[in-house]
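Here the complex is missing a single protein chain, while all its other protein chains stay put.
Per-chain numbering from 1; labels A and B assigned in written order.
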Amino acid sequence: MQVTIKQLAEQLVASYKQLGGINHLDGKPLPSKRAIANITEDLLRLLFPGFFDERPVRISSIQADTEALLGSVAARLEAEIAKSLEYGPPEGLPARDIKSYARTVTVEFLGQLPRIRELLQTDTEAAYNSDPAALSREEVLLAYPSIECVAVQRLAHELYKRHVPLIPRIMTEWAHSRTGMDLHPGAKIGSHFFVDHCTGTVVGETAEIGNHVKLYQGVGLVARSISDAEKLRGKKRHPTIEDRVTIYAGATIVGGETVVGAGSTIGANVFLMHSVPPNSLVLAENVRVRVLNKKDREKKTGPSEGL
Amino acid sequence: MQVTIKQLAEQLVASYKQLGGINHLDGKPLPSKRAIANITEDLLRLLFPGFFDERPVRISSIQADTEALLGSVAARLEAEIAKSLEYGPPEGLPARDIKSYARTVTVEFLGQLPRIRELLQTDTEAAYNSDPAALSREEVLLAYPSIECVAVQRLAHELYKRHVPLIPRIMTEWAHSRTGMDLHPGAKIGSHFFVDHCTGTVVGETAEIGNHVKLYQGVGLVARSISDAEKLRGKKRHPTIEDRVTIYAGATIVGGETVVGAGSTIGANVFLMHSVPPNSLVLAENVRVRVLNKKDREKKTGPSEGL
Partner (left out) sequence: MQVTIKQLAEQLVASYKQLGGINHLDGKPLPSKRAIANITEDLLRLLFPGFFDERPVRISSIQADTEALLGSVAARLEAEIAKSLEYGPPEGLPARDIKSYARTVTVEFLGQLPRIRELLQTDTEAAYNSDPAALSREEVLLAYPSIECVAVQRLAHELYKRHVPLIPRIMTEWAHSRTGMDLHPGAKIGSHFFVDHCTGTVVGETAEIGNHVKLYQGVGLVARSISDAEKLRGKKRHPTIEDRVTIYAGATIVGGETVVGAGSTIGANVFLMHSVPPNSLVLAENVRVRVLNKKDREKKTGPSEGL
């Protein structure tokens, strides 16, 4: 076997040397998925003290505990941000300024945590107020995927705004894997945001979402079809959802110029490609169904499961 | 950096003291998500001996091994149940009785494991019998998300029935994260239950499902829209599915008074808001599609991806 392994390794190494794009050899190190996952978990701990660890958080030691965790997160995050900026420096940033910019971004980012907590407080209220199955705010935080996924998007969005490449998407993809909901870090999301069940909901990079918006599972805020990705990079491609809009399960809203006016309700499975004025009620025409009796039908056509 | 970290920590601690609802400081400890995840994994080990560990289970040592694992689970679960009851005691339970009620619930719950195994045996049969891609019952247990997710729901349901707060939802949300299927612990689910592919399927708190029911991915057994969550807490809001019903992918059944009669088949993507009698075949009217030739169309309207 030993000889074979040597040969197999030689073939594989030959393929590493030949194929570009899916290798990362001898380059500057990329940000590490595992490191980002650990940092993200610690950021959630800082946002929601007492919800992640078995021992209770004590007021008496909270300043010291917070300082210790924050210090650890700051050091690790700064290192990952520096790797990420080395890989893809923002336009106009000279190579010699990367290390100091990484520190600036890290401090600015951590300074946003109190403001992000205020937003997440409104999200928790929104979840509690709109789901009759939720019995307490603690249940929302311990057992609703929406809060975790939205918290990660709100964190990632702050790095996205500061032109940090790779890390924001690694963070939201970590949350996507855990919750089934794909919120792009570029999306602008207002206060009191809640998504029930989450699985399959997709919010694109240039979507804008107002305050008090509620989505259900399988909702898409997506782009029109794309003939040439290169031309569209950076353009507004995803819809704008104004305040107090509810969008039911499986509805899809398409296109960068589509605006759903404030106070509107979009029914389940609606496919909407144009704007609607405030206070609209948009219903799919396709909710009608035919109800047949299986036995009558079998007499005529023979047995069938009739998918 | 050290000075900055101190200041950032002060800001964050100020926000902990100010904002309610997303802190949990100096309170009685909440049940731990991580502890519940570990307990749930061990419960799956007890339900399906020999499927989770690398070394085979020996008949000769099985009584001793089971006793050891059961003892460990019992101690940890009792502690988490006690925390959960301290947090939200059931109506009429005096504070001094919480510890003894936690023990009673733990023993009753573990006493249900043999009955739950009988149900899961029927679920495994149902999966094997209805999926032609399944080559053996072992494959169903090792590689089908349905069984794992349904097993966790059946466990959580026993705690839900005994008015344990938080833990049942933490358990089903753990399974949701792993399988993409959101089965509420409150749902009543009969024998021989199978969901193919699982991702996106949602079953609400007050749904009732008979025996020999089969669902596919993306099925919703959901509530009507909700104007006021508070009024609806505890009411029957989700549909009843009688015996031998099959519901194909993407179908949504809505409302607490909606009953799908025994032996019915609900087609893919059906959106059903009213009851149907036994042996119904319900088809979406919207399965018709237009098939155009791209070249003909481009002649008339210019190039288009035509989403």
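Just so we're on the same page, contacts are C-beta pairs under 8 Å (C-beta built on N, C-alpha and C of every residue); 3 or more make two chains touch, one makes a residue touch a chain.
All figures in this text were calculated on a predicted structure; none of them were measured in a lab.
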item	value
Options A:Leu8, A:Ala68 or A:Leu93, residue touching the unrepresented chain	A:Leu8
Touching residues on chain A - with respect to the absent chain	1-2, 4-6, 8-16, 19-35, 87-88, 165-166, 169-170, 172-173, 176-177, 180-182, 184, 186, 199-200, 202, 204-205, 218, 220, 222-223, 225-226, 229-235, 237, 246, 248, 250, 252, 263-265, 267-273, 276-277, 279-286, 303, 305-307
On chain B, residues whose C-beta touches the chain left out of the figure	46-59, 62-63, 66-67, 70-71, 74, 103, 107, 110-111, 113-114, 117-118, 120-121, 124-125, 128-139, 141-145, 178-180, 197, 199-200, 217-218, 224-227, 246, 248-250, 254, 265, 268-269, 273, 284, 286-295, 297, 305-307
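In this section, only the chains that are shown with their structure count from here on.
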item	value
Separation of chain A from chain B, taking each centre as the mean of its C-alpha atoms, in whole Å	22
